[in-house]
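Before we start, here is the structure in question, set down as structure tokens.
Note that this complex is displayed minus one protein chain, with the remaining chains in position.
Right after this comes chain A.
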Amino acid sequence: MKNWSFVFSLLLAIPTLAQVKIAGSVTDTKGEALPGVSVFLKDTYSGASTNEKGEYRFTATEKGSQMLVVSMVGYKEVQQPVQLDQETVIVSVTLEEAINRLEGVTITAGSFEASDGKKSVMLKPLDIVTTASAVGDLAGAINTLPGTQKNGESGRLFVRGGASNEARLFIDGLYVQNPFQLSAPNLPTRTRFSPFIFKGTNFSTGGYSAEYGQALSSTLVLNTIDYPARTQTDLSLLSVGGSLSHTQHSERTSVTADASYFNLAPYYGLISQNVRWTKPPVSADGSLHLRQKVGKQGLLKVYSLISTAQSALYQPDPANIDRERSVALNNRYVHLNSSYRDALSANWWLKAGLAYSFLNDQTQLAPAQIGRKERSLHGKLTLVNQVSQNISLNMGAELIASGYRQHYRDSAAASPKTALFSENLAGAFIEADVYVTPKLVARIGSRTEYSTLLQRGNWSPRINLAYKTGLYSQVSLAYGSFYQSPENDLLIRSSRLDFERANHFILNFQRVRQKQVLRVETYYKQYEHLVKFDKAGSRRYDNNGYGYAQGVDLFWRDTKTWRGTDYWVSYSFIDTKRNYRDLSALQTPSFASAHNLSIVFKRFIAPLKSQVGFTNSVTSGRPYSDPNVSEGEMRKTPVYHDLSVNWSYLHRSNIILYASVSNVTGRKNTFGYLYNPTPDETGIYRRREIGQGATRFVFVGLLVTFSTDKTANQLNNL
């Protein structure tokens, strides 16, 4: 019997002996318990997860040397050899946080990103077209963001005290020359490109990447849609024209062809205008967008736009405001943008791009006639290397070859004066993103350029730091110097000019939590080497101009408080002065208003199948000089106020009706004054207001989508 009991005890003992208890706890580097961590023996079924206290416990039948794996999403996996020769083995492990690009710290100083790929964005692509005041115009939507100074008579982007030419637009990384439509003096323009073709925008108000140069104030980087989801046809009937677009989609190739025609004559016939049009604006656009998948990961995108536009009107003559002069515009524009990207290996990416643009403007400012022709070719090659988990490199080189020719005639009978230049600008950049810790990231970049026209080179350092101060908040710092060649009109007059320069210093705080975004940014911008010339129009052009801009930008967006409601508030304060161009002293430029406030509101009302929204913009007075008071004393225009509303209604899944009205209150906004060059008999310089082309703009559109997929619609177009 004794022996039998031995046998039984042996039988019972074998499993207990064969099993080893493994237990312990898992903590993070701060000593906090980590629940939900997977702990197991490599290549076996033995394992468990940690509980709320970070403790785990399991039994294993394996013996001898084994590998214990401790793994959890967001942390670096630990593999630790264990010797399973005791009944109980205790192993406690500390896990180090892995760098998580998606939820971790990011470079944010200066930049507003709108993308559908990321969560923590300030603006979504849809916002560009659902913002009431924008009427589908990119710049119109961007003008509701902080850092911009709204100039209602221009429609262009004025960023942090910078003139409109200081903000540059890029499509798929390539320069876009003349992104705005040609417009008569003091009448607003629109961006040439349909917002529907972009999947993401990155609007930077300063401190941007070394990849971008030739912009003193701002970059607006647009990325076209990689690959459309399906074959569909879109038809838009608008109160001012219409467009037809068709996308043919297959596994590896997609082609979109688009034709649009706009004519404002019927609209101007219905709604009275403050401007006397002889030929209301007419334009026709055609575009072709090709995407081709190449190999496993390669993608080629080619976008081309051909556009022609005409308009004619009467405007007060600056030589004598009691008279009117005839103004006529005729514009042709071609833009071709092609880009290719592919993975060279697991860690190397290649991006190559080629852009061509051609502009031919004929402007009549009676009696003068001005013709402009501009061509540019931009080639760029970029390599991205993921050096290690913590370091990535972005480097590239580019060449912009451009030519500009201007014909000027004092009158139709006079012989033309021609001025022209051609320019080759070469640039190279290298930039490293270094994750020092999961909470601290540094972007250090360097850019250099050489211009054959200026016969000068430049070098600009760029530094960005971001530190995560809490689960939802971070602080960023940015510094950089930025160079830009003087404008075409200056380059044709003088050949001895240098690059203009701006230095940016930015401090940013951002908190993104549960669909609420708070951003506070303060900056100081220093302008150097700005072009100056004297009023008399002598031949003295130099780079002795200078200036500064400083201010605070606030942004608050909330999609959480009220269900179905999305609103944002942006406010900018700026103090800026410059002594440049023909100014004789340090002055606030006429395009810079000290206070800019925008409130954008959108609400989806399900029972009405409608989205309604409004934009309320208020801008403090802009400075102007009055020749009736002593020189140097600046006056201010009245406050600008605009309330725009919009409404979109989903009739059926593929039919959308859209309407918007700008300036519903009918306020008369004044952007500045046109003074007579000579005083009248009483010694007073008389003036005329520069106001709005029309009190209101009413826009109505019907958008229809045809697709085999019945749920497809142009909602993403609105």
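Keep in mind that, in the parts below, a residue touches a chain if its C-beta (ideal position, glycine included) is under 8 Å from a C-beta of that chain, and two chains touch if they have at least 3 such contacts; residues count from 1.
Following the convention adopted for this analysis, contacts and distances are computed from a predicted model.
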{"item": "Candidate names \"NADH-quinone oxidoreductase subunit A\", \"Carbohydrate ABC transporter permease\", \"Helix-turn-helix domain-containing protein\" or \"Tetratricopeptide repeat-containing protein\"; UniProt protein name, chain not shown", "value": "\"Tetratricopeptide repeat-containing protein\""}
{"item": "Option touching the unshown chain, where A:Lys53, A:Lys515, A:Arg540 or A:Arg635 are the choices", "value": "A:Lys515"}
{"item": "Residues belonging to chain A that touch the chain removed from view", "value": "3, 7, 10-11, 14, 18, 35-38, 40, 42-45, 47-49, 52, 71, 73-74, 100, 102-103, 116, 119, 121, 124-126, 199, 229-230, 471, 514-515, 559, 566, 606, 609, 650-653, 709-713, 715-716"}
